[in-house]
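Would you mind keeping the following structure in view while I ask a few things?
All protein chains but one are shown at their positions in the complex.
Let's look at chain A:
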Amino acid sequence: MLRQVLSSGGGLTSIQASARTMPYHEFYRDDFRPRDHYLPMWEHIQTTGQQILGHKARDAHLTLHTEGVTFTVYSENDEGIERVWPFDILPRIITAAEWTPIEAGLKQRIRALNLFLKDLYHGQRILKDGVVPPELIYRGKDFRREIMDITPPHDIYTHISGVDLIRDEAGRYLVLEDNLRTPSGVSYMIENRIVERRILPEFFARYRVRRVEHYPALLLQALRHLSPRGAEQANIVVLTPGIYNSAYFEHTFLAKEMGVELAEGRDLVCRNDKVYLKTTKGLRQVDVIYRRVDDDYLDPLVFRSDSELGVAGIINAWRAGHVALANAPGSGIADDKAVFAYVPDIIRYYLGETPILASVPTYQMTDHQDRQYVLDNMEQMVIKAVAESGGYGMLMGPSSTTAQRAEFARKIEANPRNYIAQPVIQLSRHICYLDGELESRHLDLRPFIIYGNEIEVVPGGLTRVAMTKGSLIVNSSQGGGSKDTWVLAD
């Protein structure tokens, strides 16, 4: 059965009906005039002349280049290409009225997903009550039975989350997917803002834009909160897989901004259930690890034994309560794309509340009817591997070839639990300044949520833009671009 996950109004039929209409435009109204909140910016562009944007765009590219803001794109033959972070200078603007329900909806979602994780790794009440099928969890690639009954500090699993939002044809925000493992992109959100402020101060003079640059301070505060020896003594490190990771720039950026050490697995060592940083002055105990190494590679004694990126014994130290890991191992099961369909039920189950944010409808390939429907209508579907991210392992139905569809049909039949499908939603569009012209491109939004003493949603996020005309693929790893995202104070 297709899980009907739209929380309020309309439902699936309206999405399917509206799929025939035009995508929502963030900037233009239906009469092709700018929306009210874009008028001050638009008037400024009209006054100064559009050609000035060309200079600004070059300045922005140069700034990002000299600052070394890069992203590594891996091609099929695994050769990494380091690119300057692609950035469009025209900001995306979100009004305070639009933001309020997004913020409330994200807080609600993250609170519920953390309760879900705690329950899955302890009493499993939600499985016993039949709200989420146990098979779904126990077939999930990211369910870590190795950490059963471990209680992380303050019962928090996802200290840092990124939730991808899109807008449907009616302009309604929908959750597309959750990223609860090691979501990346936050450094780019900040760099985008720094560049934008430098390049276009005149835009900022016309708006009251809420700050995002304090994200590292918020993160540091949240990480300190986790410290088993108390926030005052907290010794924090960022654990990176190293320079070959596509988000290495972000790891160095966050360590630098927080003023903490950037460490690789070989820089840390466990002894007597404590984790130490090897320094020139001897071993220094580490209290909190913001780890950007995947679960599989985190501890060769517990997960993959061939991992050289992790720290042997780190799970035992975490279990003993001597070190905090952010995010907690095992969090990935809650952002499994097949579990996604159950998030509205999860919210209702733990919080007794109606979900504030609607989600994109999701077809389960384990369900015979759903599967047949998807296989019959592959051209209208986005098909995703449940434990992949970054746009990998995905089929965009409308732009796929017959051979690609046949290949995915085979994969789905071979392992239905590994795939879900969603109807293609025409992502909203926004104007971008590309090669001297104003062009409309599709985009999404990844706001970041920090769970420390309380849950905070950073007002803004990473707006990712599909740089190719008509494309719906916005992932940075697939060559997508970005925009600064402004949330207005009033």
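Observations on the structure shown:
Heads up, the rule we're going with is that contacts are C-beta pairs under 8 Å (C-beta built on N, C-alpha and C of every residue); 3 or more make two chains touch, one makes a residue touch a chain; residues count from 1.
Convention: contacts and distances are computed from a predicted model.
Protein name for the hidden chain, per its UniProt entry and selected from "Dipeptide ABC transporter ATP-binding protein", "ATP synthase subunit a", "Simple sugar transport system permease protein" or "Transglutaminase": "Transglutaminase". Within the whole complex, the absent chain has one touching residue among A:148, A:170 or A:489, and that is A:148. Across the entire complex, the residue among A:319, A:348 or A:411 in touch with the chain not shown is A:319. Of A:269, A:387, A:424 or A:488, it is A:269 that touches the chain left out of the display.
By the touch criterion stated above, the residues of chain A touching the omitted chain are 124, 127-128, 134-135, 137-139, 144-149, 266, 269-273, 300-301, 305, 312-313, 316, 319-320.
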